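In what follows, a single structure is set out as structure tokens and then discussed.
Only one protein chain is missing; all other protein chains are in place.
Going in written order, the chains are labelled A, B and C, and every chain counts its residues from 1.
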């Protein structure tokens, strides 16, 4: 039963490298391979490519080239932001604010900071996944040094009012005349949300290239000028002494081209995804015993997250895979751990409902035909799995 | 004055990606791009490629696949090894042994550990760059938890008696019935030295792919089973919970192919480099006022490091670059810092001699003609620069 | 992600003995409190043998497939033998399970045991 078609609806997990990004990378593997730290022409070509990539990214984000640090991915960016700011500010306070539905790259780094003496407040979002600027404001104490709230959630797609939250923090920060650093994990944003650092009052921001049609293993950490920050990866003097290690030149080049394309095509892509997404949501909610997870409108244009009563996520994913459809679930049985998605639990779902969740995340390549194909299969799959389930106890 | 030829003699800085490695990587950028943590077929193809790459590396190194952690480079591997072992063992002791001539990825990580309460012993090598097993043994105290000594030095090429050092530590370790973890930075070894982890009694070992014709931005950290180790990059459950973050599948694949080739061609390549290296050294030492840095025989087959009296390194590098030759120097003027190479200073060179150093590191692609070309130019360059130098004060 | 073997995949796609008996001699229901998977087993018993068997499972592929495998092997088995089946036996029949999925094979063996004990408590 080999799949006859292939329909990729897991763009929040990863994306293919855009052909233009890959093409831009290719010369830097085996031809212009010089180490940017070296003196000679070959190496200066690499150094220039790296500088250009950095500036390209800065131009998209609305910041300066020297505020961009290349990392190895979203996880390193998140870990580094938190550790970098916390260690730089630990003499001024030890309180950090985040929310329960952040990515594990944030949550696990917070847990580690807790062990070394930091106090973490984990805000609870409402049942749509939203937290309010007021919630953040209330949580600030005279020891608060860092707030990290993601721009958009990777599982349920809820988009936080990050600009308002940042404003509140900057206000509080100047009222208390203390430095409170604001970080946002924007890994899910590129190509879907506008990021303009001239207006957005965040001090740090994380990106991961493979989420926006760039290469895996490359991340970006934006650190606004004058932000208290101690480097975490220590070695050579690369990245203006903020991250040691020979630079991944092709990776940086590919990332910059992918980000530029994502930004350029954002509006068209959002419009396209939104239409397909709404079609998916509307049709799937017609199946009895279904529930939309996340916010009805404050959600990423490409995110569908639905729970099915009496169905387990992995089973539906495998059935979809048999039909050539790639999707994801917050079910514990699809994770290495035995816990269902902390995000779904974090917005108050019963473990049971978290088990039955299905996430479809769209990309600019998805078509109406693909949506119709998926919609033609899901009701039958759900029905069949339900017919195999024991009746709920009365 | 555009270079008419191009002669690359800086293989210790970086190497071009081997065409076979690049070819093996290509399908994983835009076609088999699935996130290995996902369930569906596309992602399982990525997961399998990653597993195969891991096993390929394990087979070359003589260890198990699950002892291999993919990282973002030599620097991350080094930082992670030190922090991972130190944090896991800090309740049993706080003493770490290293040497003054390690790479900055080791030294700067040690300095950071010092700030958080660890005691570091920096052993001084002799003037050839060697340290002895006895020196290490003498330095061990009842608080020693970790020893890190590089396999071969990146600047002067000195090859340490790493196997004897490891044996001494294992002996001491069992005599004291305490865990003393042995790490080695083997970044400069692949393709030049044999690494066989069945025999070599190290617990951890770092590699960086771009030093052996693999891609930039990928490293390997070997962690022997049962070695006390706490993960440093925290996020998802990738790499068996030892390093969070979406895996760089093409990077891992390219690394494994490059390492396999480096290992397969090692003997031929060593023979080739050794002959060219000796020709370079012998001829250059005939120039008056030259000195070989490092060990005459216990040195990497591809490493030439020579100091010229009354000449500054950057000037010679630029002259070489004008003639299309890529090389490196331990001169302060080629570094972002104002200090001359800590390695050359570490083996007792006067700052003045460190300034005048030239490093040529060969690869399997270098030819006799290239050596002759370089040798035809260097004496003239040195002579010209010397003629421009003020006479040393009497 | 766990990689399933061909036996599991086959039983997941074509599970055997799915359904229920209105007139079962014994019924057992087990639920995994952590991941929420549920298996219910219905048995018919004659002369201390399991003459027929049905199951329903809500859960992942491993839970569904091991239930199916278990019923296939349990059909025709003496009650005494069936009572002493371990999750390991079920996992072995299924050709082995990914490590993270071992707990799934517990459900089928447990549900079968509880169906037998239901029968023994209330023989119909």
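Worth pointing out:
Here, contacts are C-beta pairs under 8 Å (C-beta built on N, C-alpha and C of every residue); 3 or more make two chains touch, one makes a residue touch a chain.
Since this is a predicted model, take the numbers as computed values, not measurements.
The missing chain, though absent from the display, is touched by one residue of B:43, B:301, B:332 or B:371; that residue is B:332.
Considering A:12, A:39 or A:186, the position touching the chain not shown turns out to be A:39 (whole complex). Not every partner is drawn; the one left out touches chain B at residues 1, 310-315, 318, 322, 331-334, 336, 338-340, 351-352, 355, 385, 388-390, 393.
As a working rule, only the chains that are shown with their structure count from here on.
The most central chain, judged by C-alpha centres against the centre of all protein C-alpha atoms, is A.
Our note on geometry: chain A versus chain B, Cα centroid distance of 34 Å, whole angstroms. Centre-to-centre separation of chain B and chain C, using mean CA positions: 56 Å. For chain C, the set of residues that touch two or more other chains comprises 1. Contacts with at least two other chains are made by residues 37-39, 43 of chain B.
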